[in-house]
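Here is the structure we will look at, set down as C-alpha coordinates.
What you see is the complex with one protein chain gone and the rest in place.
After this line comes chain A, so read on.
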Amino acid sequence: MTLVLRFQIRLSYGRATFAPRTSSEQPRSIPQFRGLRVILADDDALNRTVTKKLLEKLGCEVTAVSSGFECLSALSSAENSVRLVVLDIQMPEMDGFEVATRIRKVRSRSWPLIIAVTASAEDNVWERCLQMGMNGMIRKPVLLQGMADELQRVLQRVGEGL
(Lines give C-alpha, C1' and ligand atoms only; values in the text may rest on other atoms or scores of the structure.)
Protein backbone atom coordinates (compact mmCIF):
# COMPACT_ATOMS: atom_id res chain seq x y z
CA MET A 1 0.00 0.00 0.00
CA THR A 2 2.71 2.46 0.99
CA LEU A 3 4.68 1.65 -2.11
CA VAL A 4 1.77 2.49 -4.38
CA LEU A 5 1.07 5.77 -2.61
CA ARG A 6 4.64 6.84 -2.79
CA PHE A 7 4.75 6.07 -6.45
CA GLN A 8 1.64 8.10 -7.15
CA ILE A 9 3.02 11.13 -5.37
CA ARG A 10 6.24 10.86 -7.30
CA LEU A 11 4.32 10.59 -10.53
CA SER A 12 2.53 13.89 -10.07
CA TYR A 13 5.66 15.54 -8.72
CA GLY A 14 7.53 14.47 -11.79
CA ARG A 15 4.95 15.93 -14.12
CA ALA A 16 4.58 19.16 -12.17
CA THR A 17 8.27 20.01 -12.04
CA PHE A 18 8.91 19.34 -15.69
CA ALA A 19 6.60 22.03 -17.01
CA PRO A 20 8.36 25.15 -15.63
CA ARG A 21 11.80 24.12 -16.85
CA THR A 22 11.20 25.04 -20.46
CA SER A 23 13.79 27.70 -21.26
CA SER A 24 16.92 25.56 -21.17
CA GLU A 25 15.40 22.10 -21.44
CA GLN A 26 14.02 20.22 -24.45
CA PRO A 27 10.38 21.07 -25.18
CA ARG A 28 8.11 18.45 -23.72
CA SER A 29 6.58 17.49 -27.06
CA ILE A 30 9.70 16.00 -28.67
CA PRO A 31 9.84 12.31 -27.92
CA GLN A 32 13.33 10.92 -27.33
CA PHE A 33 12.60 7.59 -29.01
CA ARG A 34 14.53 7.80 -32.24
CA GLY A 35 17.00 4.94 -32.41
CA LEU A 36 15.92 3.62 -29.02
CA ARG A 37 16.93 -0.04 -28.95
CA VAL A 38 14.11 -2.25 -27.74
CA ILE A 39 13.57 -5.95 -27.18
CA LEU A 40 9.91 -6.93 -27.44
CA ALA A 41 8.82 -10.23 -25.93
CA ASP A 42 5.36 -11.61 -26.66
CA ASP A 43 4.39 -15.20 -27.37
CA ASP A 44 1.41 -14.23 -29.53
CA ALA A 45 2.41 -13.65 -33.18
CA LEU A 46 -0.36 -11.19 -33.88
CA ASN A 47 0.26 -9.03 -30.82
CA ARG A 48 3.99 -9.17 -31.47
CA THR A 49 3.52 -7.96 -35.05
CA VAL A 50 1.28 -5.08 -34.04
CA THR A 51 3.31 -3.92 -31.04
CA LYS A 52 6.57 -4.15 -33.01
CA LYS A 53 5.16 -1.97 -35.75
CA LEU A 54 3.85 0.47 -33.19
CA LEU A 55 7.25 0.82 -31.53
CA GLU A 56 8.95 1.22 -34.91
CA LYS A 57 6.44 3.94 -35.77
CA LEU A 58 7.65 5.76 -32.67
CA GLY A 59 11.21 5.51 -33.97
CA CYS A 60 12.46 2.55 -31.99
CA GLU A 61 14.77 -0.15 -33.28
CA VAL A 62 13.01 -3.36 -32.31
CA THR A 63 14.11 -6.96 -31.85
CA ALA A 64 11.01 -9.11 -31.42
CA VAL A 65 11.18 -12.45 -29.59
CA SER A 66 8.51 -14.94 -28.68
CA SER A 67 9.48 -16.16 -25.22
CA GLY A 68 11.09 -15.22 -21.94
CA PHE A 69 14.05 -17.43 -22.70
CA GLU A 70 14.67 -15.77 -26.05
CA CYS A 71 14.37 -12.41 -24.39
CA LEU A 72 17.05 -13.16 -21.82
CA SER A 73 19.40 -14.59 -24.39
CA ALA A 74 18.87 -11.66 -26.80
CA LEU A 75 19.59 -9.29 -23.93
CA SER A 76 22.80 -10.98 -22.90
CA SER A 77 24.14 -11.09 -26.44
CA ALA A 78 23.27 -7.43 -26.99
CA GLU A 79 25.27 -6.51 -23.87
CA ASN A 80 24.49 -2.95 -22.91
CA SER A 81 23.03 -1.59 -26.11
CA VAL A 82 19.39 -2.45 -25.34
CA ARG A 83 17.70 0.48 -23.59
CA LEU A 84 14.24 -0.97 -23.11
CA VAL A 85 12.49 -4.29 -22.78
CA VAL A 86 8.76 -4.42 -23.53
CA LEU A 87 7.42 -7.55 -21.93
CA ASP A 88 4.11 -9.34 -22.19
CA ILE A 89 3.27 -10.54 -18.71
CA GLN A 90 1.15 -13.52 -19.71
CA MET A 91 3.61 -15.79 -21.48
CA PRO A 92 3.68 -19.56 -21.06
CA GLU A 93 6.72 -21.26 -19.54
CA MET A 94 8.36 -18.09 -18.26
CA ASP A 95 6.08 -15.16 -17.58
CA GLY A 96 7.03 -11.48 -17.69
CA PHE A 97 7.45 -11.26 -13.92
CA GLU A 98 10.06 -13.96 -13.93
CA VAL A 99 11.89 -12.44 -16.88
CA ALA A 100 12.03 -9.10 -15.08
CA THR A 101 13.27 -10.72 -11.87
CA ARG A 102 16.06 -12.45 -13.74
CA ILE A 103 17.03 -9.27 -15.57
CA ARG A 104 17.19 -7.27 -12.32
CA LYS A 105 19.38 -9.90 -10.69
CA VAL A 106 22.22 -8.83 -12.94
CA ARG A 107 21.30 -5.37 -14.17
CA SER A 108 20.59 -2.02 -12.51
CA ARG A 109 17.05 -0.75 -12.09
CA SER A 110 17.26 1.69 -14.94
CA TRP A 111 19.23 -0.17 -17.60
CA PRO A 112 17.50 -1.71 -19.38
CA LEU A 113 14.16 -0.16 -18.59
CA ILE A 114 11.30 -2.64 -18.47
CA ILE A 115 7.74 -1.92 -19.49
CA ALA A 116 5.13 -4.60 -18.84
CA VAL A 117 2.22 -5.25 -21.17
CA THR A 118 -0.79 -6.79 -19.49
CA ALA A 119 -4.37 -7.70 -20.28
CA SER A 120 -5.21 -7.69 -16.59
CA ALA A 121 -7.54 -5.08 -15.17
CA GLU A 122 -6.54 -5.86 -11.59
CA ASP A 123 -5.27 -3.01 -9.45
CA ASN A 124 -2.41 -4.84 -7.85
CA VAL A 125 -0.70 -5.72 -11.12
CA TRP A 126 1.18 -2.42 -11.03
CA GLU A 127 2.40 -3.14 -7.51
CA ARG A 128 3.66 -6.51 -8.59
CA CYS A 129 5.38 -4.98 -11.61
CA LEU A 130 7.18 -2.50 -9.36
CA GLN A 131 8.20 -5.23 -6.95
CA MET A 132 9.70 -7.22 -9.82
CA GLY A 133 11.79 -4.24 -10.83
CA MET A 134 9.75 -3.00 -13.77
CA ASN A 135 9.62 0.70 -14.63
CA GLY A 136 6.31 0.98 -16.43
CA MET A 137 3.14 -0.78 -17.39
CA ILE A 138 0.69 -0.57 -20.24
CA ARG A 139 -2.66 -2.29 -20.66
CA LYS A 140 -3.81 -4.16 -23.73
CA PRO A 141 -4.93 -3.38 -26.34
CA VAL A 142 -1.85 -1.30 -26.93
CA LEU A 143 -2.43 2.11 -28.49
CA LEU A 144 0.14 4.28 -30.20
CA GLN A 145 -0.52 7.22 -27.88
CA GLY A 146 -0.62 5.02 -24.80
CA MET A 147 2.77 3.52 -25.60
CA ALA A 148 4.25 6.93 -26.45
CA ASP A 149 2.98 8.39 -23.17
CA GLU A 150 4.29 5.53 -21.05
CA LEU A 151 7.67 5.51 -22.83
CA GLN A 152 7.99 9.22 -22.26
CA ARG A 153 7.01 8.95 -18.61
CA VAL A 154 9.48 6.16 -17.95
CA LEU A 155 12.37 7.87 -19.74
CA GLN A 156 11.63 11.16 -18.00
CA ARG A 157 11.76 9.57 -14.55
CA VAL A 158 15.17 8.13 -15.34
CA GLY A 159 16.31 11.51 -16.60
CA GLU A 160 15.28 13.12 -13.34
CA GLY A 161 17.25 10.59 -11.38
CA LEU A 162 14.18 9.21 -9.65
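As a working rule, a contact is a pair of C-beta atoms (placed from the backbone, for glycine too) under 8 Å apart; a residue touches a chain by one contact, two chains touch by 3 or more; residues count from 1.
Basically, contacts and distances are computed from a predicted model.
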Listed names "Histidine-containing phosphotransfer protein", "WD repeat-containing protein 72", "Signal peptidase complex subunit 3" or "Palmitoyltransferase", matching UniProt entry of the absent chain: "Histidine-containing phosphotransfer protein"
Candidates A:34, A:53 or A:109 - the one touching the absent chain: A:53
Hidden partner interface residues of chain A, rising order: 44-47, 49-50, 53-54, 57, 119, 140-144
